Structure formats: structure tokens, C-alpha cells
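Quick one: the structure is below, and I'll ask about it shortly.
Selected chains from the complex are presented in situ; the others are not included.
Every chain is named by a letter (A and B) in the order it is written, and numbering of its residues begins at 1.
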Amino acid sequence: MNRSELIGLSPIIVEPIVRAALAEDLGRAGDITSDAIIPAEARARGVLATRQAGVVAGLDVAAMAFRLLDPAVEIEVLRQDGDEIEAGAGIAVVTGKARAILSAERVALNLLCRLSGIATATSAIADAVRGTRARVCDTRKTTPGLRALEKYAVRVGGGVNHRFGLDDAVLIKDNHIALAGGIRAAVSKARARLGHMVKIEVEVDSLDQVPEAIDAKADVIMLDNMTLPEMRDAASMANRAGVVTEASGRITAESAAAIAATGVDMISAGWITHSAPILDIGLDFEGE
Amino acid sequence: MNRSELIGLSPIIVEPIVRAALAEDLGRAGDITSDAIIPAEARARGVLATRQAGVVAGLDVAAMAFRLLDPAVEIEVLRQDGDEIEAGAGIAVVTGKARAILSAERVALNLLCRLSGIATATSAIADAVRGTRARVCDTRKTTPGLRALEKYAVRVGGGVNHRFGLDDAVLIKDNHIALAGGIRAAVSKARARLGHMVKIEVEVDSLDQVPEAIDAKADVIMLDNMTLPEMRDAASMANRAGVVTEASGRITAESAAAIAATGVDMISAGWITHSAPILDIGLDFEGE
């Protein structure tokens, strides 16, 4: 990945999240253990190091946690967001006030491990579909409060983002279709009410809905829980019509290659944000 | 579990989280799909139903999401937090404005599925150690912003909570010990600086530190990544001295029973909050 063109994370978005996380952990008295035991002037040096292989994401976020407690902390970055890292490797070296580093450690790691876990999970699917037309994307099944960060981690892992919220694209599901009286009526109402900068996706769960969605001029068709042959047929119809297809429904790194082979454009996976295990990263202290 | 004595969740704590989650998802224009397609006066009825077996947690939190978008929504609760629920069972029925229910659905599910996933994971360990003296507890490896909710889910799953933040109990780790010049010095400094309502725990990673921690009058000794025989010896020493022991380090539902058999008092598990998969719960719409 060309990192310099990665869609990044503005400090305007990140800082309030990290501040709130620190406030949540520090509570009303701060780190009473470190303050009671470690002299205010003591300094420490710690290495952020992986305990297992994976793709790292969130180094700037973790660094902000340390910096907010010690503005003079020095952070030497050894690896970058998006790097595939082997187990046991150092990612960054943090040098500064011992109290501040110990107090910020858990918040920094909670964020870094979670985001790296998401990047690692995304990367596994992205690797599986490499060479096909398919790209992997996320869903809105993210952790409340952390969507911006988690969607960033998906990008770091080689995926792209589905919509960011309810307001930036239209996704017409079965309930909308039922309440609107059919796909055509639903798409048509959305087109009429919404501007020209909004894409419209229709979720279908059977092959016979595909032509209907194409006719209704949907921009994207979500193929929900279809069999591989169904996906192949659907993708074929949609491709001919210039409509994008998105395969959806419990897709894993194992099943992704076969799905990609059906010719779909996008593969969306909820578990990469809602159920990916963290990537285990720790902070190892060294004599300074 | 006697639910009426469960340590609950104050709306003062929960409401800001749910409001922020809704705001994150609604963005600057709200649910453009539902608003464009569904008449404002349309009503809907949906059933929250499990897709897999597990322990449900967070029904009040999910209900708040619906209620904040439609104060008149009716929620009929079929099962309660802490119930072990089979796959496919209905948990609650939500009846109200169709737009509001569809708009709140994802936020409600994101919270409910995550908390239920944590309760289910906790419950697996709690079941494994039933009949021993050991209890399962959590760590500070929680999702930033959601600690109060996630620690509640641990309680719902039959666990108890370790400290809530850096400020409500002392946990002296290897780095503190190194910087303080030994366990005795570290505990003594903490005792002198802190009040009588704070418990002091010392993390040890070898058997020979156990007597030192007991002598220092630690309230709790954390046995970090010890072998089963080491744990047995440590627990035996500590029990005699009236000191509580806590086993720590990559503990799973599989390994918990053997660990509990060593005689430790507490088993702490980070993965129940940082890596537990969600419990899959959906909202099924019905004709009203």
C-alpha cells in the first residue's frame, strides 16, 4: 500500500476519543499505583512489541495517548501502520516520564491492539481475493464510539469502507422494500428525495430480484447469503448492466476466494469489526 | 443469578453512550434510506431474536436506543439479562414508528450483540469453575468508551469485576517493583500514600516472590503466567496467610477448570472483553 495516500485520521476526530479513553481510565484520582510508588521525576523507556504476527494499525492513536499525558514524550517509530509484522518485533520506542508512560499504557494498547486486530482480519480477506476484481469492505457493525477509527483500520488492512453512517448512502433492505411496495418504488422514492451525490444499493436475497434491481437503476446490488452459483449468475447479470455487486453474509478469509471467483465486485464482512480478536501487542520496559 | 441484586447500570452512565452512538450513526442527515422510502406515519413490529445460543446482556441499553428515537415505542421483554438463550429464540418485541425502529436498529444491535458476546464468554468460564472456590473476573482490557457497559456484561455473565480504572485499586506490576526497589518498598509506599479503602495487589511471576508479597501485606497476589503446580503452591501459601490469589494469563474456558482446581480465588481473563466474538442477534420484522 502506498501509505502516503492512505485516507488518514484527523486529530480533530481522534483526540476527543483518546482524551475520553484516558479520562475513563484515570477516573477521579489518576493512576494511584504509579503516583504512589514512582517518583515524579523518574523516566522510563518502553518498546511497543508484537506478541503475534499481524498488521499494525493505530500507531498515531497510541502515540497520542502517551503524548496527552506527557507532551515531551519521545516516540521513535520503527514500523508503520499497514506493515505486516512478525511476532516479537518492536514497533515503536516510547521514552519519557515513567508515571506518564505507565498511566497511558493500557489506553494506548487497548486502542492499538483493537485496531491492529481489525487490520489483520481485513488483510487476511484482502490477501485471499488478491488478483480478482473483488475488494473487501466493512459494514456498520462497528463499536459504538469508535467507528471512525475502526473504518480507518479496515483501510490500513487493505480494505475499503462501505458507508460511514445512515446518512451518506442509501441501502434498501427487505423491510424497506416491503414497506415501499417493491424494489422499483423504493429506488424511485430514494432517487426523488435525495441528491445526485448519493449512491443507492439494494439488498436482494434471491436471483429473481436481481433484474428488478437492475431495472430500477440501483447503483449497487447486495447479494445477501446467496450460494456461489447464485452469486455467479447475479454478478454476471449485474456486470453486463454496469451495476456493482456486493456479496454479503458471514464471509471469512476461508470462503472469500471462492466468492471472489464468482465475479462480484465487493465482499463485505461484518466480523472484521465486530468479532476480530485483538492483535496482541505489549509494552516492554527497558533500562534507560 | 438473583437478577434483582445484580449491580446495574445507571441511565446517567448509559444514556450519553447511546446518544453518542446514535449521533455517530445518524450523522448530519439521519437515516436517509428510511426517511426517503417509508412514510412518517408507518408503524412496524420487530422481534429481537438470537441467531445462536448464548447469554443475553444489554436489553435495557438496546431498548434505550429505540426509545431515544421514538419515546412512545413499546418494548415487550420476553427474556432478561443473564438468561441463557437457545438459538432462534425471541428476546423482546419492539413496536412503534417504522422509521424510528429501522433507524435505531443497528445501534441497538451493535451494543446488544457485543455485550451479549461478553456475557456469553464470561459465562463459559464461570460454568467451568462452578463448584470450586474460584470466581472469574475481568481486566482493564476493555473497549475505550464502553468500560462501564462491558464490566456490566461480565457481571451478567456470572463474573465479578476487577478494578474499574487506574484510580480505584492498586496493582503493582514488575515495572513498579523495579522502579520502587522491591515488592516490600512498593507496597509500603502505596500503603502510606493511600487511604484505608484501597486494596493493594502485587503481580508476581515466580514462586519465590509469593512469600515476599505476603510479608509485604499485599491484599491480593496476581499469579502471572504460572504453571499449574506453581499456582497450586502459591495458592496454598497465600491461603494460609489469608491473602487472595488471582490467576492471570491467557485463560480460556478450556483451561479454567484445571486452574480453578489449584485453589486460586480469582481467575482473570482479558479476552472476554477484548476478543470475545459478538453473540449474533437480529431484528426480525413482522406484519403489524
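As a convention for this text, a residue touches a chain if its C-beta (ideal position, glycine included) is under 8 Å from a C-beta of that chain, and two chains touch if they have at least 3 such contacts.
A quick note: this is a predicted structure, and the numbers were derived from the prediction, not measured.
What is the total copy count for the complex if 2 chains are drawn?
Counting every copy in the complex, the total comes to 6.
Here, only the chains that are shown with their structure count from here on.
In whole angstrom, how far does the Cα centroid of chain A sit from the Cα centroid of chain B?
Computed from C-alpha means, the inter-chain centre distance equals 23 Å.
Touching chain A in the complex: which residues of chain B?
Counting only chain B, the residues touching chain A are 17-18, 20-21, 24-38, 42, 44, 98, 102-103, 106-107, 109-111, 113-114, 117, 140-147, 164-168, 170-172, 174-176, 178-180, 186, 189-190, 192-194, 198, 271, 274-275, 277-278, 285.
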